[in-house]
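Encoded as structure tokens, the structure appears first; notes follow it.
The complex appears here without one of its protein chains, the remainder shown in place.
Moving on, here comes subunit A:
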Amino acid sequence: MFALIDMNNFYANCERLFQPELRGRPLIVLSNNDGCAIARSDEAKALGVKMGQALHLIPPAVRRQLAVRSANFALYGDISARIGTILREAAPRIETYSIDESFLDLQGMRDRTRFAFDLRARVQRWTGIANCVGIGPTKTLAKLANYVAKSAVRKPGSYPASLGGVANLAEMTTADLYTILRATPVDEVWGVGRKWGARLQEMGITTAADLRDAPVSLVLERFGVVLARTQQELAGSPCIDLQEVEPDRQQIMVSRSFGAKVGEHEAVFQALATFAVRACEKLRQRSLTTAAVGIFVGTDVFDRGPFQHFPHRSMNLPAATSDTRIVLEAVRQMHRGMLKPKTLYKRAGVWLMDLARPQVLQRDLFGDGRVGDDELMAAIDAINNRWGRGTIGVAASGWAARPQWAMRQRHLSRRWTTSIAELPVARC
């Protein structure tokens, strides 16, 4: 038995925690570099702002009514960690599915609906973030139940009002459950997505109930085993277990667009070096090594001129490593001669591939299959964890000076919960 707890408009509501003047107002949060809307308050949704819509494409009449904030991940990360603490205290097994969604294992719990109402109220009271909880015998049904709990509040009439906030599909008559599944569009089912949703609709499978009751052979033949598994989950047989530990990744990518266009060789290299440093930190956090490095840069795709240039390079390393200096040397070699003169670049990225756990590495005939100074890297990570990122760095990234390609965050709110100098003020 599973529950899915999902925060309502998480980033927007985090911003409102310490900016009460934003409550009840249409609010959007912008992606890195202030490009497009990645979160919207209910009021902004009502104005027709779309997810992922670029700020400069929002009509001026709507734009004028909007409060706008740059993504403040220092804040969202802190609130998310607090919610994680509350959930872990409430249930022994949880899976953090995203920054604002978690699955909980409710096996052996008695009054699950009561539990969900309590948990929902506790998260709301302790952190100030409104949320909804869905319960079902499978993860797919728990996710669907969460959609029901949200929609029952947001769109009155879509589902029975009694399911608002908390919806438990596990304690329902077969007929009631059928009514719920019939009212749920098939592309809202977890794992279906838009592409499959469109194909299913062409076949006359338009609701979650249709998918559940479709012939298994047909689903297997046309869509394969993944959707067949979703179908089984909709019917109440669990196929997908909690992932308490993040699975090993195939690659790690760090890329950003620059705040300003950059032409100088050295400035582009500094950006690439900074991303390489960050990628290596992520690598070590997951206790992985890399054996291949790629870099890319690109000009602004919105410049319709003839000077577009999107070069990329990648190389295998002589041995697997997690040492930032070795990755940086590879980046330096690849970056030579990569840029065209008199060209302005807008974007760059570094990706690490061929990731492995050190334990499973093949030993090389001449050595250990692995190079680098693990102790030095551990020391650097420890210092940066203790004193803040960027305390110690590798000189190539120019980490101390504020570079010209730094991210644009014109509407950034303060670090209310992570910096003693930026605490919210209480009048007395």
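Here is the rule we use: contacts are C-beta pairs under 8 Å (C-beta built on N, C-alpha and C of every residue); 3 or more make two chains touch, one makes a residue touch a chain; residues count from 1.
To be clear about the criterion, contacts and distances are computed from a predicted model.
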>> Not counting the visible chains, the remaining one has a UniProt entry; which protein name from "Peptidase S24", "Protein-methionine-sulfoxide reductase heme-binding subunit MsrQ", "propanoyl-CoA C-acyltransferase" or "ABC-type polar-amino-acid transporter" does it give?
In response: "Peptidase S24"
>> Considering the complete complex, identify which of A:T85, A:Q107, A:Q285 or A:Q333 is in touch with the unshown chain.
In response: A:T85
>> With the missing chain put back, one of A:S98, A:Q251 or A:S419 would touch it. Which one?
In response: A:S419
> Hey, which of A:T96, A:T127, A:S255 or A:T274 is the one touching the hidden chain?
Replying inline: A:T127
> When the complex is taken as a whole, what residues of subunit A touch the one chain not shown?
Replying inline: 20-21, 23-24, 78, 82-83, 85-86, 89, 122, 125-128, 416-421, 423-428
